[in-house]
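Every protein chain of the complex appears in place save one, which is left out.
Just so it is clear, A and B label the chains in written order, and each chain counts residues from 1 on its own.
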Amino acid sequence: MSGPPIEVVLLRQVAGYLATPLFFVDEDGNLEYYNEPAEALLGHRYEETGQMPLEEWGRLWSPTDPDGRPMDPEELPLAVAVRDRKPVQGTFSIRGLDGVDRQLTVTALPIEAADGAHLGAVAIFWEA
Amino acid sequence: MGHKPIELILLRQLASRLPLPVTLVDAEGLVVYINPANERLLGLKQAAVAEFPYRRLHEWIEYRHADRSPMTYEDRPLAVALDDRRPHQTTIILHGADGVPHRVEVMAIPLDGQGGSLIGAMSVFWEAD
Partner (left out) sequence: MKITFWGTRGSLPSPRPGTLRYGGNTSCVSLRLGDGSDVVLDAGTGIHRLADFGPDTTRVDVLLTHLHMDHIIGLGFFGALFQPDLEVHLWGPPSATLELHARLSRYLSPPLFPVRLRDLPCKLELHDAPRGTFDLPGATVTADLVCHPGPTLGYRLEADGAVLAYVPDHEPALADGAFPGRADWISGFPLMAGADLLIHDAQYTDEEYPAHVGWGHSTISQAMALAETAEVTTLAAFHHDPSHNDNQLDRLFAAAAEERDWPFKLAPACEGVTLTLGRQGVFRR
């Protein structure tokens, strides 16, 4: 079978149907996709950002922790979930590419295939 | 049994492949799917219980807060997600139907469809630190 793993196919289709913002990365932390509700919070369409490595998307929205300290990409819940392969939750602020500051609560879940292959992670987030 | 919206159909297909325990509940509070990992955690089989109101889960599963105090239905993350339509995460101790205790983190989120309707809710479990 050619194409992405079926779990990624299903995740992408589900993301297209839900009103919940979803953002996912591959096993190396590269941005794979975020859905329309996520676009509204991030202030930019996925088609305009496209795929990019963690070092790039992790800084694109200028994340800061609850104390206002800029966060390194490696500290973001999604990066931790990918690296440590465990669920992670966190709250932090971003500046959307529309210039609007937003506080987000994020839960990041690692995604594994049925055969145990590490596929990446998905972040589910809400405006706090 | 009522027809499931596409969001739950796709989530069931996804959950069936994930190693993390997942519960899917529809908008009426009916547990419509427990994935294999969750069947092992809870010590019960979906086929044996079919679809049932989430409120009834305590008939098979004992829920306690991390400090071991009893947990009411309203405190359970899936109930918060369904009734308050907000995400909720907490550490709990649950005794499965097989009597085995587990200390787990549970995260529950409401599932909202593109049309603005509540589709249901989903919970995911993982081992607490």
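In this text, a residue touches a chain if its C-beta (ideal position, glycine included) is under 8 Å from a C-beta of that chain, and two chains touch if they have at least 3 such contacts.
Since the structure is predicted, the reported quantities are computational estimates derived from the model, not experimental observations.
Considering the full assembly, A:Q13 is the residue among A:Q13, A:T49, A:T64 or A:T105 that touches the omitted chain. Residues of chain A that touch the chain left out of view are 1-4, 6, 9-10, 12-13, 16-17, 19, 36-37, 39-40. Where chain B meets the chain that is not shown, the touching residues are 1-7, 9-10, 12-14, 17, 112-117.
Definition applied: only the chains that are shown with their structure count from here on.
With centres defined as mean CA coordinates, chain B is found 23 Å away from chain A. Contacts from chain A toward chain B in the complex involve residues 6-7, 10-11, 13-14, 17-20, 86-87, 89, 105, 107, 109-114, 116, 124, 126. Across the interface of their complex, chain A is touched by residues 6-7, 10-11, 13-14, 17-20, 86-87, 89, 105, 107, 109-114, 116, 119, 124, 126 of chain B.
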